[in-house]
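Only a single protein chain was left out; the remaining protein chains are all shown in position.
Chains here go by letter, A, B and C, matching the order in which they are written, and residues are numbered from 1 within each.
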Amino acid sequence: MTGIAITVEACGKTFADGTRALSPISFEIGAGESIAILGPSGCGKTTALRIIAGLEGPDPGGRVLFDGADVTPLPIERRNVGMVFQSYALFPNMSVIENVAYGLRVRGVPRQPRLGQAQEVLAMMRLAEFGGRRIDQLSGGQRQRVALARALAVKPRVLLLDEPLTALDAALREDLRAEIDGLLRTLRISSVYVTHDQAEAMVLGDRIIVMERGAIAQIGTPRDIYFRPASRFVASFVGTMNRLEGAIRGGVFETRAGRLPVDRADAAEAVAFFRPEAARLTPADGAPLRFRVARCHFLGAAQRVYLDAGEGAPALIADTDNRRTWQPGQETGLAVSASDLLFL
Amino acid sequence: MTGIAITVEACGKTFADGTRALSPISFEIGAGESIAILGPSGCGKTTALRIIAGLEGPDPGGRVLFDGADVTPLPIERRNVGMVFQSYALFPNMSVIENVAYGLRVRGVPRQPRLGQAQEVLAMMRLAEFGGRRIDQLSGGQRQRVALARALAVKPRVLLLDEPLTALDAALREDLRAEIDGLLRTLRISSVYVTHDQAEAMVLGDRIIVMERGAIAQIGTPRDIYFRPASRFVASFVGTMNRLEGAIRGGVFETRAGRLPVDRADAAEAVAFFRPEAARLTPADGAPLRFRVARCHFLGAAQRVYLDAGEGAPALIADTDNRRTWQPGQETGLAVSASDLLFL
Amino acid sequence: MTQQSRFAVILVLPLAIFVAAFFLLPMAQLAMRSLFSGDGTLTYAAILATPRYLATLGATLGVAALTTILTLVLATVVALFLARTRFPGRGFVIALLTFPLAFPGVVVGFLVILLAGRQGLVGTVSQAVTGEKIVFAYSAAGLLVGYLYFSIPRVLLTVMAAAEKLDPALEEAARSLGAGPWRVLAHIVLPALGPALTASGALCFATAMGAFGTAFTLATNIDVLPMLIYTEFTLNANVAVASALSILLGAITWLALTIARSASGSGVAAAG
Partner (left out) sequence: MTQQSRFAVILVLPLAIFVAAFFLLPMAQLAMRSLFSGDGTLTYAAILATPRYLATLGATLGVAALTTILTLVLATVVALFLARTRFPGRGFVIALLTFPLAFPGVVVGFLVILLAGRQGLVGTVSQAVTGEKIVFAYSAAGLLVGYLYFSIPRVLLTVMAAAEKLDPALEEAARSLGAGPWRVLAHIVLPALGPALTASGALCFATAMGAFGTAFTLATNIDVLPMLIYTEFTLNANVAVASALSILLGAITWLALTIARSASGSGVAAAG
């Protein structure tokens, strides 16, 4: 079941009422690669997936190639793609195994061999004993695993997943995320995973396409996206980001709370971004930046300390280990390495 | 609006069909204290809350005292408690401000003063401009803030919250959690917050009551619960916990993966628990415990490394910083301080 | 999408022709026939000037309105009770209460005669107790009882379904704010049942306006609109008046159904 390479060329989408869901976008997916498309709702990520699937056609000029062959005019039923939906979309009038075998039934595989193959795929998803169940006898997590089995049973050329975990609750979401991760690594099938959840995108995507308002904001590995965001949007959408305003004069970033050495040209107005885990709390005396603690949340594995950044500014967040305690009102120093400061 | 002390004395609950929802439990809530009741679904936490509220009566012998006065026979409408529900439970036939003013209307406060007071509470919840809206014009987060305003408008003696954030999505849940935290700190009202989410319990509870199958498993501060869990159930329900089996001989814990010095008496069978953030990954050479990396998830702020603990055993989890990369199959050392090991 | 649309058009084309011919033409015909009477005057004006027609219209509206009000009151009380309490035999009580749904209007009329006709139960009992025989099957009261007979079960089922869908937390919230049972009922429960009550009430009204079998079987001494239409058309061959009355009845019923539909958001219909 090794995957194919997919090329999306200048695919835009304008709906009949004139709304533009997608500006023309282009990208490539390597054979066997897992791509996560990440973005807030309405950013066009699902439209992009549906164009690859063949459920929507791109605006004139756009093309979709599977291993170099133009599939743009083919409807989804002739593209041999596996799809998994947020709502599971299992057929309620069929049993679990009939659902999984449905693609083979459409392809004319006789009853005995198709049920055998379906049973194999069910076993791979650890659902071997569920074949005879009705869909409404399954939990949400089991349903989505049946949906995955159904999509994989036809040995698709690419697996397309549209927010498959959004309908599940947190604990289950994490389990199934790990399961999908294992599946994609084992099968080495090409896949496109649409999500608004950055943790899912980080874990499941070899590369992530971050989208914003119908356009691509950044394409890169999870580390690229997290450590080298291309824009303020990407910086704040992926993970938590602190924002510090000030001015740069002679290699020093001057803020209301203090001064930090930086390696940048002078600027009258500069905005620095840094991650909560890059913020180190130090004794107040002699610290480059000084703040008062607004509140501290003990979260078990870690503590999140909120620092008062002054009237009207959002609190700065520092994530620290879970041992030391912090009192509201207490003064603290804050250190951030120059390499952890991003000016965007 | 300073709160009252609440005493729950031997309150059990057996339903008409004989099911026991709650074994007789007893605990005290100090004036102005925030208590979180934490547990999986069906553990009796909601029943406990409903007994405090007066929506259910305890089995004979149980008593509920408000500031020393027995309120057991009083129905909820005569207890002056504020309640917030998972489903918001806003009255769809009333506008936002009418909802907030409803408790005052029932108390016979004339129209003008009651709308004035309701408007004040709305302003406190940063909903001043929403008074005229219909309920279905609000988002989920706004609805729950209106429900909070409605409960607070009657200046209740205690605020009871039944999974108020469960119906909201993750980002909103965190915002509103911080808002409720601020509110409870500012008003110093006694409160009981029922949840199955340990992060909510940690942030909002001065003390946490962990419940399991109709009984109290542990009462303590968030740090007590996290660092000194009273049982295996508490240890694994609150936060993530690794489990390592072995034997203790002469002050050394011997496991399949290596040996760790411990300060405990000999035992032929011992199970050690430790947190993922207490696990330090070290070079394999000379390390006390050695494992192979099963997989590594880059999560942005941190990395979660899964270590192969051998056939049939669940993978051990080590949370590390986000910089170093780990390859599946690679050998690594694991160090855990003796003080971070819990034998339960 | 275009492929799906084309597929749909192929399916529906033969239907368009059927619809035009069988649905719309007779209705257009009805509207045309209703405009002028045999003597050339506007039929609607003639109807408004004829006391007998006006009286029938008034009586029909009156019985239908009274049926609706009584049905709503009785059915709501029973529905709230049944939705909130679980007791042995509850399912059987619901089955009995809704059994009259299975009887067409003719049989309901027949039941009213068995109850309050000349040899009916009420008459027999009242004669034994007071010496006076009470017979009301053939009066407006009999008609009302007949209409209640088939209205109550319908409204009961709708209101019961709505009451069971009510979030119990709504009432608990009101109680936590200090409201006792009657206030909870008046401020929370009844308003929340509003759409269901409006929808089933409007439907009940529409059904009562168009009911024919019951009235006909009772051969009641008050005339109702569907019977008048029947009489004018079949016996008096007065097509113009029958048409105009049909349009009038159709318009009233349509209005009631529109109210019901916008309140419930689902399909509802007049009496068959």
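Basically, contacts are C-beta pairs under 8 Å (C-beta built on N, C-alpha and C of every residue); 3 or more make two chains touch, one makes a residue touch a chain.
Everything numeric here is computed off the predicted structure, so don't read it as measured data.
Considering the whole complex, the residue from A:I51, A:V154 or A:A270 that touches the absent chain is A:V154. Per the touch definition above, the residue from A:I4, A:L22, A:I51 or A:M83 contacting the chain not shown is A:M83.
Residue in contact with the omitted chain (choice from C:L42, C:L61 or C:L115): C:L115. Contact with the undisplayed chain is limited, among C:L35, C:L48, C:V77 or C:A186, to C:V77. Interface with the hidden chain, as seen from chain A, comprises residues 53, 55, 75-78, 80-83, 85-87, 89-93, 102-103, 106-107, 147, 150-151, 154, 160. Interface residues of chain C facing the missing partner chain: 3-5, 7-9, 11-12, 15, 18-19, 22-27, 29-30, 33, 74, 77-78, 80-81, 84-85, 96-107, 110-112, 114-115, 121, 145, 148-150, 152-154, 156-158, 160-161, 181, 206-214, 216-217, 219, 226-227, 229-230, 233-234, 242-243, 246, 249-251, 253-254, 257, 266-272.
As a convention for this text, only the chains that are shown with their structure count from here on.
Centroids of chain A and chain B (each the mean of its C-alpha atoms) stand 28 Å apart.
Taking each chain's centre as the mean of its C-alpha atoms, chain A lies 55 Å from chain C.
Averaged C-alpha coordinates give centres for chain B and chain C that are 53 Å from one another.
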